[in-house]
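For this depiction, one protein chain was excluded, whereas all remaining protein chains were kept in their positions.
== chain A ==
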Amino acid sequence: MKRLRLVPDETHIDFFKYRGLTFGISCVAMVASVIIWATMGLNFGIDFRGGTTIRTESESAISVADYRAALDPLGLGDVVISEVFDPTFEGTKHVASVRIQSQDEQESVATDTIAKVETALKTVDESVRFTSVESVGPKVSGELVTTALLAVGASLGAILLYIWLRFEWQFSLGAVFALFHDVLVTIGIFALLQIRFDLATIAALLTIIGYSINDTVVIFDRLRENLRKFKTMPLVDVMNVSVNETLSRTLMTSGTTLIALIALLVLGGDVIRGFVFAITWGVIIGTYSSVYVAKNVVLWFGVKRDWSKPDKSAGNQFANIDA
């Protein structure tokens, strides 16, 4: 039977030929992400900035200008109205999202503000329904930011420790640097495209960390095995062998995961689109970074080659004789 093969049985691609270039691109992407993040800022959802989002649904077409005209006299400060489009909506379904900043000097949620907005929108369109109303007070949103940062930090720390225990510190640094790269570049793309950044996005970031580390560990595992097998081969060559040997698996797994995610991205509805987009992007970046970032860092630091015995003869010129 003819099998589907994503890559030939044997590959000898030199992944590290342009390692200066690829690693350079990664570093530039990271710096660019930080710059975009700093200049454009993230489009925070109400989870992090406080405020209210109201999702409206109507049979008739939505005019953002009319909505705005109805809400302006209320003097609510920053109001963002956007129409939501989605391939899963049927013809007569029109959805908009209204975001209102958190009102000053109010720790808790402003119920009367929501009621005012709903009444104002009803005057524009009789048939409008409010399918979801979410409010977060400024007190909680501040705490959510702290928790989110804590979650990302704790994950990176835990992985640093685990890989260190299971492998070597060079691997651990390489893996965590790659994860850092993934997170930063994802934040960069969210800032660049101004996609809404909320609690679900943080969950997505952590999932990306989980997926990317999965990939990195599989290649590290093969590298560890090959380092024992080819004791005299230069490190860069052992790495190439390892990446080539696992290439088929890497592409298969990324492939199946991407197929599943793209189905969800297209058909899963607009409510979780941002979340799924982050994960999809992360799977691609994570696959890339496992090879081009994590390995490069390990290459940079070098690896102690003799795994079986403690390195008693460090500094001795006969160090490798009985290896």
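Heads up, the rule we're going with is that contacts are C-beta pairs under 8 Å (C-beta built on N, C-alpha and C of every residue); 3 or more make two chains touch, one makes a residue touch a chain; residues count from 1.
Criterion: contacts and distances are computed from a predicted model.
Enquirer: Choose one: "Sulfate ABC transporter ATP-binding protein", "Peptide/nickel transport system permease protein", "Putative sulfur oxidation protein SoxZ" or "Protein translocase subunit SecD". The correct choice is the protein name in UniProt for the chain not shown.
Expert: Result for the unshown chain: "Protein translocase subunit SecD".
Enquirer: Using the definition of touch stated at the top, determine which of A:Asn43, A:Ser63, A:Ser82 or A:Ser248 touches the missing chain.
Expert: That would be A:Ser248, which touches the missing chain.
Enquirer: Touching the hidden chain in the complete assembly: which of A:Ile62, A:Ile202 or A:Ile285 does that?
Expert: Among A:Ile62, A:Ile202 or A:Ile285, only A:Ile202 touches the chain that is not shown.
Enquirer: Mind pulling the chain A residues that touch the left-out chain?
Expert: With respect to the unshown chain, the touching residues of chain A are 1, 3-6, 9, 55, 57, 88, 107-109, 111, 115, 129-137, 139-140, 147, 150-151, 154-155, 158-159, 162-163, 166, 199-200, 202-203, 206-207, 209-211, 213-215, 217-218, 220-222, 225, 245-246, 248-249, 252-253, 255-261, 263-264, 266-269, 271-272, 275-276, 279.
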